[in-house]
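The other protein chains are all here in position, but one chain of the complex has been omitted.
Here is subunit A:
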Amino acid sequence: MRSGEKKMDSVLINENPIIYPKRPRRVRTDQSNTDEFSVDPIDQLEIFDRIRDIRDPEHPKLSLEDLNILTEESVEVDDDKSYVRITFTPTLPHCHLPTPIGLCLLAKLAQSLPARFKVDVRVAPGSHDKEKTVNKQLGDKERVAAGLENPDLVALLNKMMQV
């Protein structure tokens, strides 16, 4: 390949993403509850554990946690109210990929959480040009449902969830 010639097979939007050092995973120390019939409230870490390893659509070897798209602070949970909100930060303010990440988060949590939970997913305020557009799409369950019937999108999401 001559110098100056573009590599046509890999034009990534974010060619050189910043990879964040992995934070050590907290080990749950509270083993005191041995009542097999009690149900522990679902907490921030438990939810984060379900989503931290989702692969970035553009960099399948890297997770959303590696790229700081998600951190533990991304998760807000109120078990009593059965409410979860995930706020994620796209790597670039103008990258066109936030919607698949949002959809993947919704799909993964729909699979992982009890049906009673209401889940909202949004882009971190100020982190993306199309923040309002993406947030509105992710908040429209009819659009999300129809989108999740699209085989190409489902294939991408499965790849991201490494199913």
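Keep this in mind: a contact is a pair of C-beta atoms (placed from the backbone, for glycine too) under 8 Å apart; a residue touches a chain by one contact, two chains touch by 3 or more; residues count from 1.
The rule we apply is simple: contacts and distances are computed from a predicted model.
Not every chain of the complex appears here, and the one that does not is recorded in UniProt as "Probable cytosolic iron-sulfur protein assembly protein CIAO1 homolog", selected from "Metaxin", "Probable cytosolic iron-sulfur protein assembly protein CIAO1 homolog", "Large ribosomal subunit protein uL16m" or "histidine kinase".
Screening A:25, A:96, A:143 or A:159 for touch with the missing chain picks out A:143. Contact between subunit A and the unshown chain involves residues 115-116, 118, 136, 139-143, 145-146, 149.
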